[in-house]
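A single protein chain has been omitted; all remaining protein chains appear in their positions.
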Amino acid sequence: MTDTTPETSGPNPSHSTTEMVRQSLARRNRKQVVLQGFGVAAIAFALSMLVILVGSLVTSGYPALTQTHVALEVFVDPEEVDPDNLPGGGYDEMLAASLGSYFPDVDMSDRASARTVTKILSNGAQLQLREQVIETPSLIGETITITVPAADNYDQLNKGLIQRATPEENRRLNDAEIARFDTLDAAGAISTPLNTALITSADSRFPELAGLKGAIIGSFWALLTCFLISFPIGIGAAIYLEEFAPKNRLSDIIEININNLAAVPSVVFGLLALAVFLGWFGMPRSAPLVGGMTLALMTLPTIIIATRAALKAVPPSIREAALGVGASKQQVVFHHVLPLAMPGILTGTIIGLAQALGETAPLLLIGMNAFITSAPTGPFDSATALPTQIFIWADSPERGFVSRTSAAILVLLTFLITMNAIAIYLRQKFERKW
Amino acid sequence: MVLSAFLLLLGATLLAYFLNRKAAISIRAGGTQLHSLESFHGLFAALSVLVPVLAGILIWLVLRGSAVDWFLLQSLPEGTFDGLDSGASQLIVAEIKSIAGGRVFGTPDPWKTEAAERLLRYNEIADWAMVALVAISAAVLLWFARSTVGAQFRARQSAERIVLGLMMFCATAAIFVTIGIVFALTFETIKFFQIVPFTEFLFGTSWEPQIPIREDQVAAEGAFGAVPVFLGTIVISTVALLVAVPVGLMSAIYLNEFAPHRLRSAVKPVLEILAGVPTVVYGFFAVLTVAPAIRQFAATIGVDVAPNTALAAGSVMGVMLIPFISSFADDALSAVPRSLRDGALALGATRGEMMLNVLFPAAIPGIVGGVLLAVSRAIGETMIVVMAAGLIAKMTINPLDSVTAVTVQIVTLLIGDTSFDNPKTLSAFALGMMLFLATLFINIFALRIVRKYREIYD
Partner (left out) sequence: MNDMRKIEREARMTDTKITARNVNVFYGETHAIKDVDVDIADKTVTAFIGPSGCGKSTFLRCLNRMNDTIDICQVTGDIRLDGTDINAASVDPVQLRAQIGMVFQKPNPFPKSIYDNVAYGPKIHGLARTKADMDEIVERSLRRGAIWDEVKDRLDQPGTGLSGGQQQRLCIARAVATEPEVLLMDEPCSALDPIATAQVEELIDELRQEYSVVIVTHSMQQAARVSQKTAFFHLGNLVEYNDTGLIFSNPNDERTESYITGRIG
């Protein structure tokens, strides 16, 4: 220790230190406050973005929760319907006649002028009437009350999205059209019930008729397929890697590979599905089955990683205890470790499935953005999924689809929140402190 | 038919289990000591029937479509496809299939109707063949499994070997997926580079992939220089990172060191919500709210901007990446040992100085790893740019202009009917290849950094 020179001469430096520190303190504390300010600002920005996101979706999706309907007294004219050819009846003429009773000044026999009145009704109105008559042919000759959806423009007028104050030339409805709507309204024919069609109908070109039934069922089949494939394979892979795999190059490669796969862009999985499932194996386009298989490939790494974490959390003492009473390694895993890890595995799986439910890009590439007006009856039928339906609607030019897109997003978010809530509930209920 | 094959298999499996179990029980009842428990004899039998037959059914289902198509093509009259490109011949096959499916439009040529009937027959033969094969193979395996039962047979070891094999197969499934991606992309990319020279794709500055598919279509001559597409992706990703990195890092710093405990436990899950929102929702948010807001703001200060600016897509993508970066940075900061914090504080550092001079630099490797993963997310992100960015490839780095991106081109080129032999479709795969390679390298690099970083402080 020859290099120590403890004898420093001169004044005691301590007091100068204290003084210097005191002088700089205010400045230094100010710096820290600035740093904290940046932090608070950053968090405020992130949170306000979330609020704006949800807020704009709710305000724009809110109108789509109701739908303007028109109640009409329709005389099912025996002259228009041939009982032997019920579907071929002139149902739009009956509706026109019914509407005409409100507008004595309009010549309903002239097709063009009748059209100015009947376009208040949705194109789905005559289909609704037709279905009702086909179901109960005894209605022929009767006068029935039927409530049919109004066309999109009038729906928007009723909800105030088309404003009367707008100059006529910039408005999508002219003064005469608005006046006719007001006549119906004054007669008490207009109602605005809950838009159940949003859930119970399939897609349509007309916003007032479009619903999510097909997309929800398509998503259901795709998720079911995804679960049936990725859950067993993911658990099998995780158990092997965590409990049985020798520590060698191969298991290293598998490990790196799984981590990388989890970060491959989703659209690349779409390319894989398009080239392999559709191109090489000749599987059907737009089918939820293929969509589910594609999503399974993406969910697989998530489930493997979550399962391995859950298996790791089971303490070695459990394994040793079971091995100690003479269980085989597989009996240890399947009788003791796996059941204890199950809540963690299920939580990870649900979160993985929630991600898969929101995934869009790969489904676009395998054609799940087709325009399909009926709900699929099985996993082989062409269908859309919730996120691709949102994409289709977002791309549609009709004004009514804007609020329907937001409403569809709210439906999707509801599903996602429910799934995540289940995951959180599971995690908390079965959380175990070792 | 498929269902009945599965039911048949299920029945055979259960039968195998109970037969063997019963046989083992009767051996034991005869007073002989068994090597394995009876249920393992049953399990072994069940697995030996289930696994091979199930694998057979799945392979059959995968290959059936292609096989039937091949037979159908062979049965068509000579010269049907002479002078037709693959798009047109696919149309013919599709028409035959729709006739077979009962959807007839107009009066099809009689040879098509005949072909449709043949197709139906082939399908029927295939179905019956499958059921028959399942029945036969299940019976053979059942007989084999039954013959194994004996006092000395190590049923537990054998059954566990099968289970272990199954689990190994599952573990390698992930590798098969990667191999599948590499093969699919390489195969189509090579086809693309046979049509378009590699150098033009990589260095060309003009991207106009809309070439005529049919003779009578009028469209621009195709050009496949991908530089402007790459540039667009870079511009949008840069905007995204300029939003996400500072906001993410600052929130992580605040939450990690300064935030009161209750605020931290409230804010973290809320930030996670941002990460859980599907990207299609962000895309719509960009179109519905952010892009109009930017346009309006630009108008008030008198700047003319494109309707779908890189700024709108990029900033919304940035919001999506905030929780990603902040949780990575938070983890990295928390991984710095407490002794370093104590060391700095004991020297008289303020908490801010401790954070900026000691904790943050010590956590940088982990943070860089997280930021790199965010970069790879940004360039691979699809829905936000598909909905909010442009379609036209421009050589510009102006974020107020409309630019396109690699993923946008992939999706727009492949939406709708696709055939695999024109450069328009194939170029999407070439772009996909570039995207895959770029993200792969970034990911491997980032994961390595993160892993190394964890090792330092473990």
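General remarks:
Letters are used for the chains, namely A and B, taken in the order the chains are written, and counting of residues starts over at 1 for each.
Rule of thumb we're sticking to: contacts are C-beta pairs under 8 Å (C-beta built on N, C-alpha and C of every residue); 3 or more make two chains touch, one makes a residue touch a chain.
These numbers were taken from a predicted model, which means no experiment stands behind them.
Considering B:347, B:395 or B:437, the position touching the chain not shown turns out to be B:347 (whole complex). The missing chain, though absent from the display, is touched by one residue of A:17, A:109 or A:317; that residue is A:17.
When the whole complex is considered, the residue among B:362, B:413 or B:426 that touches the unshown chain is B:362. Residues touching the missing chain, restricted to chain A, are 1-8, 13-14, 16-18, 20-25, 28-29 (touch as defined at the top). With the whole complex as reference, residues 261, 337, 339-350, 353, 357-358, 361-362 of chain B touch the missing chain.
Heads up, the rule we're going with is that only the chains that are shown with their structure count from here on.
Computed from the mean C-alpha positions, the centre of chain A lies at a distance of 18 Å from the centre of chain B. Residue ranges on chain A touching chain B, taken from their complex, read 21, 28-29, 31-32, 35-36, 38-43, 45-47, 49-50, 52-53, 56-57, 60, 232-237, 239-241, 244-245, 251, 253-254, 256-261, 263-272, 274-276, 279-283, 297, 300-301, 304, 328, 330, 354-355, 357-361, 364-365, 369, 387, 390-391, 394-395, 402, 405-406, 409, 412-413, 416, 420. For chain B in complex with chain A, the residues that touch the partner chain are 62-63, 65-66, 69, 156, 160, 163-164, 166-175, 177-178, 180-181, 183-185, 187-188, 246-251, 253-255, 258-259, 267, 270-271, 273-274, 276-285, 287-289, 319, 322-323, 326, 348, 350-353, 355-356, 373, 376-377, 379-383, 386-387, 407, 410-411, 414-415, 418, 420, 428-429, 432, 435-436, 439-440, 443-444, 447.
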